[in-house]
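Every protein chain of the complex appears in place save one, which is left out.
After this line comes subunit A, so read on.
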């Protein structure tokens, strides 16, 4: 035991959990010593470029690749027909109903293309430039078919079809009825008995995750083994799915996610390009790389949101809510990807929000259109649900002539009522909605702003002020495996961790939760430092490589700390238990007489007898003096499967200035108080809240994936797709309350999606509050100046001509889209 003897005897380290530790990850990221997939160069590497369909729906005729194949430095060209026998279908792991229609999703189109940007051929060349040059040389005959873009029309009689071989554009219909489920009363009766019913149609516009690092994949074949580096959130899921799709045995595949530049759900996928890269590497026996351009990314990486929501709320005259009915159309796009159908279903249970509804019915239709497939995007179903309930609560308040906050207070779950089983059957774990709201009101300076609003209104100020609320909760910590099973998801929701005690006392923590910016290396180190009593700096966190971290379910759904962190803590506790046996042997004491404190075991009441867990690691490595029958290893692993979701909540308040003369909106102040349970690292938590707010506000004000009437994405670059800059966003005033989650050993509830889920309705409610007295009751997102101005000056929701020539929102009524609109798709207002 020499290696650690020289180490100065440290005082028992302060508790790491709760400290604003600066991130370990930063050192390489701020110096450019990064390992993005596109940085990889391998000997003999070939470069791929994908030929993509410029039309939304067509039968594929002849594809002439001869010019491309004979271009300089082009090694091979493959079409869908070349790969048809081996490419299988992009998998959908979430068949939400037994009858769900899945049209099949070839990685490279074989007979038909169904959205602009779909792959029709792949060029393999010595350089990326040569591959891209040759894309232009592929000549494809497209035999155009009718294009389906409008969800409401797509479900009508005698409509055109997204897929010729299907009989309708409906993929599935999924219904939850609380009356039938036994978690609530009969919804129809609740509505029949109500004094007031308010009905609205809300539109969740199509969004693009727009992670900053474009997707990239490298595949290296070695005999019959394949190593794939990919910019993915889900290396573990990817490995399993690639094995199933391509037939390459799982144990012959290794998937590595090196540094990954953001995901937000957008890299929770098994992409056609990953399959293509693997197939080409297998065909040619050479390493290959594919890296997308930004315009390819915006066009072909999956999109998010895109729902039409019909929401009915019933209440009595005093403002007690009596029932909620939600019918949504969810645009799947042209194909079902990994969890496309599950996204709206994740929202199904969250529409009642934090309110005590006695009756609830949810009805969702998944609809095919000739657009890029949709799938997970930050929040995945829950932002849509939160938007709907928080918007309709404001509409109900207007109808009743009540203050919107008073209406919420009257109906939300009281702090003393937890755990509370909702009408959707979820058991909310803990929280205090009053407490968070009071704190948020103070942070905002609510009374002064209300007073200013009154002054501006009275004086007829051209710049009006509004205040909007969102008192939200979300289900996080995806997910209890049994619940996922009951929802027909194809995998479990557990997470795995293992801890290796190295001979020199250093610690390796292996996590199955693969980060892409969240700071796992730092937060996990804090967890383990506390459990093992070893210095933060002595801990290394390993992840994102199926050979190093063989078991895992990766990062999404605010699950990493709640589920993955819990596994880490449990594994560490097993290490301590094993170490206790060794310590007892070496200290010649009974295990029950040992105390473990500050990383050392000592015999109770015998000062100076201690041996540290780091010393025990060396003693275990040597194994010279070991108790009989005990294996010489302190290493341990753990798999944590949560029993319940966790339920972060919070109150977000936005104060918004609306210039009634120009339609310009400006966030005057944004205050939020979130309860995400125990906070492991306040610096990281704060950062997650900020980033989520930015994306939620961006949905309200800036972002929208727009298709024209022919199905071309017109927002195909960052010129047109408005990811906000620093100048477009306000300062955020944030606060926290802490009600520990009872369902995991850390007490954490999850924070990755909170800001994104909560903020969108707060912003829209604020804008409407500013101009409602001018007769405005809804404005379509994003709230562009044109839409806001038109809503104020022309009535309606401002959407009628705002996207002329496009088919945004699945039903914009414009002159050029008259052919695809229906009476039902009249935007906004009461139905």
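Assume a contact is a pair of C-beta atoms (placed from the backbone, for glycine too) under 8 Å apart; a residue touches a chain by one contact, two chains touch by 3 or more; residues count from 1.
FYI, contacts and distances are computed from a predicted model.
Colleague: When you check the chain that is not on display against UniProt, which of "Heme exporter protein C", "Flagellar hook-associated protein FlgL", "(2Fe-2S)-binding protein" or "Oligopeptide ABC transporter permease" does it turn out to be?
Modeller: The correct option from "Heme exporter protein C", "Flagellar hook-associated protein FlgL", "(2Fe-2S)-binding protein" or "Oligopeptide ABC transporter permease" is "(2Fe-2S)-binding protein", the UniProt name of the unshown chain.
Colleague: Considering the complete complex, identify which of A:78, A:142, A:176 or A:211 is in touch with the unshown chain.
Modeller: Checking the options A:78, A:142, A:176 or A:211, the one contacting the hidden chain is A:211.
Colleague: Counting contacts across the full complex, list the positions on subunit A that touch the omitted chain.
Modeller: These residues touch the chain not displayed: 22-23, 25-34, 36, 38-39, 41, 128-129, 210-214, 259-262, 264, 293-295, 516-519, 683-684, 686-687, 690-695, 717-719, 723, 725-729, 731-732, 755.
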